[in-house]
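The complex is shown incomplete by one protein chain, all other protein chains being positioned as in the whole.
Chain lettering (A and B) follows the sequence in which the chains are written, and residue indices restart at 1 in each chain.
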Amino acid sequence: MLPESFNFMCPSKTGSGFRALDQLPSDLVAINASHPLIITDKYCSGKYTKTIENAFKCSEMTLGIYNGIKSNSGIETVSELAKIYNNNGFDSIIALGHGRIADIAKILNIVVSGKPDDLKELAGVDKITSPLKPFVYIPVLNSDGREATGDAYLDDEISFSSNFLMPNIVCIDPRIITEESPYKVINSAFRALTIASESYTEGDNPLSGAYEHIAIEFVMTNLKNVVENSYKEKKRFSKLNLDTTESKERICLVNASIMSGYIYSNKPQGISEKLGYAISKKCRVEPGIAMGIVLPYSLEYKANRKNYDLEKFMLPIAGLDIYCSTPAGQRFDSAIGQIRYLQNEFYSITSTEVPRTLEDAGLDESMLSEIAKEVACDDYHEATCFFILEHAFYGKPVLP
Amino acid sequence: MHLPEYYEFCCTVKTVAGHDVLESIPELLSKMNSKKTMIITDKGVELAGLVKIVTDAISENIEIGAIESDVPPDSDVRVVNNLSKIYVKNGCDSIIAVGGGSVLDTAKGVNIIVSENSDDLMKFTGAGALKRKLRPLVAVPTTSGTGSEVTSVAVIADPERNKKMAFSSLYLLPDIAVLDSRMTLTLPDFLTSQTAMDALTHAAEAYTCLSKNPVSDIHAINAIKLITENLLNVIKNPTDKEGRLALATAANIAGMSFSNSMVGMVHTLGHSIGAVCHVPHGTCMSILLPYGLEYNMHKTGEYTGELLYPLAGDKVYSKTPKSKRPEKAIEYIRDLNQKLCDATDGRHPVCLKDVLDRDGNMMVPEDKLPEIAKTALGDGSIFYNPEELDFDDILKVLKFAWSGEKLDRSLWIHKNSFKNQESL
Partner (left out) sequence: MGNFATLQPGGRPLVRFYLAFMLWFVGRAIQAAALVDPNVRKEFNDLPDDFSFSLGAAFNGPQMAIGKDSNGKVKYLGKNSNIVPQVKITIKSMEALFLLFTFRESTPVANSRERMTVEGNLSHACACVRILDIVQVYLLPKPIAKLAIKRYPKWSLKKHTINRLLINLRAIIGF
């Protein structure tokens, strides 16, 4: 049944697949931009500048490229970029890469769309009230989706959240989605899976349903192949990116991450997501991996406690045919089983680099109560959080 | 899931849905810095008392600068110009469009004029003519079918130049679509069934035509599911609020689906029957949908087969062997049409010869079919249909749809390559 009220919005246009970047010049013109500044880091600029340049050939556009973003770039970088942007008369921003690159690009957009001293005033949630400059995001394989959200972090004190920060265009091109380390790929994919699954199992919002479904299905059907391929011995021409199946699988994962970003911008954070962030601060595990560990247990808890009918969860997890041929009572358990199966596989494929449980992750058991206290909220009391964490620690299913 | 080599998806509209969500309009408008709004609607909507529900929901924060209800059934540039003057004169800074397709098209036209500060709409036709965001526009649909609250096109007639101006731009999308169950509660049964079948057709065509993509696919499946689970109930219990909201939502997501993946021959033929014989759009859709799916089956049977899940449910889907699913899905659509026909005392016809006007005259005489076929060759949606269609093909399909007989696919066996079908 539908909820009493529900809503959804995604202001971004997604273009994904073969020659996506070639469409970018005309898409930019359509949003009144013709002189973009590309923001990226040394790694991406070294690897992808030529591809981007080729896509803009014949467009008669001049591009600026700044490749000085580092993981600790902050307000000085924003100021430097603002000077470059204004002195050269740029009219739009393209972020190429992941994480910090998108944060800085979004904050630059706030600065160049208004007065420089706006930053402090506009910090917080929904303080920006009008559209900013055209902003394009070009993801890479380890983009975790946060880049496509309306969130931007400057430092521990100042962060921004507004739909106006979401990209106008997300351009997913196979030439940019090249291989990455399996650990990073799993981290991004599990983050996407967690956000999408928690949203999918929380009420029945048909407006966001498509994004959730796709993110879940794409991760479940492609992640294992992408991870396995990165261990395969490379063929002679692999650099040319000729294998379209492999490239398609990677594209699917990036689609999942980007969709999770869209979902994230419309929903409050789920419990696994919160726990994942808290856990990653206490031990050497990335947030996405930690979310993935917690996810099956928190979903089982949800299925038991609220008497939710979570049988439908198997549809995106296993696909239409398997969903329909599985008897109704077995669907939820079987779906959770498939997530666990993936996790156990990764544990062995990556030679234990990707943990199955919080114990594997090297978390100290004494930390569980601290994390539970930190994350506790109205819906999930401290005891509940602890309960979920404890099960995730030992890898012990939550029985009805 | 089918992932095309390349796809695009975009719907910038914020959709707000529920049983009393009209009340959130003032807050949403304030967030867009609007203070004084103009309500654009038509006489029918006003007479049904729907405008009052909207105005009652608008609180003190937002002033209503004007309520204009003289939108004709086909949007007209003179009305657009006239309303624009009122908008400016009354100092409005946003629009709430309450109604169906023509009200929204009119509102989109007004919004172009007042935002671009121009008096000539003609300048903004064609691709890429609009380059920046327009003023705030809120759409409140009063039927559950067209999905025009999430489409980026508008058609406005210019009777003096004897032209129809077509506008297409992502900037035409409303900022907000408000789906409130109260807006469709009083929609008569036959309109409910027609418009719902229009939405179902949007979804089915989006799922089977050339521009299908993951997002449009899942939206389509979900829309069809909502419709098949609720439509007959709503026809029997018109005041079923839950069901009404489900249908409105279905129309909305089906609209997002087809506006990103486009529609094919069902719309090609339907638009033409509408143009030549003035049959309501939804009626054409419900009659033609099975034929469109049948005609394309050798190319898209696999996709049609997958529609059996939302049409008939998981049990029927898993029981039916893969090769039988396409036909079974089409059977379910025919069956749904027949049930709707029975439930509305024949006001939901299942073949073209049964379509009657108010006086009981046949609206689509058989001798009009060639003219319809000719018109269809000039409809843009023909590009997106998976299989080629020439004049003879269209005429043959129309003849079957006229009599209500199932399409005899063997007539095309030599023309179309049926290879894919054999492997099914």
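In this text, a contact is a pair of C-beta atoms (placed from the backbone, for glycine too) under 8 Å apart; a residue touches a chain by one contact, two chains touch by 3 or more.
The structure displayed is predicted, hence computed values, not measured ones.
Looking at the complex as a whole, the chain kept out of the display touches A, B.
Within the set B:Gly49, B:Gly91 or B:Gly378, the residue that contacts the chain not displayed is B:Gly378. Of the candidate positions A:Ser26, A:Thr244 or A:Asn344, contact with the unshown chain belongs to A:Ser26.
Subunit A meets the missing chain through residues 18-19, 22-23, 25-26, 29, 49, 52-68, 80, 84, 88. Where subunit B meets the chain that is not shown, the touching residues are 4-8, 126-128, 166, 210-211, 262, 377-380, 382-384, 386-388, 414-417.
Here is the rule we use: only the chains that are shown with their structure count from here on.
Computed from the mean C-alpha positions, the centre of subunit A lies at a distance of 33 Å from the centre of subunit B. Residue ranges on subunit B touching subunit A, taken from their complex, read 1, 3-21, 31-33, 128, 131-133, 170, 214-215, 217-219, 222-223, 226, 242, 245-246, 249-250, 252-253, 306, 309, 314-315, 317-318.
Interface of subunit A with subunit B (complex): residues 1-20, 23, 29-32, 126, 129-131, 206-207, 209-211, 213-214, 217-218, 221, 248, 251-252, 255, 319-321, 323-325, 328.
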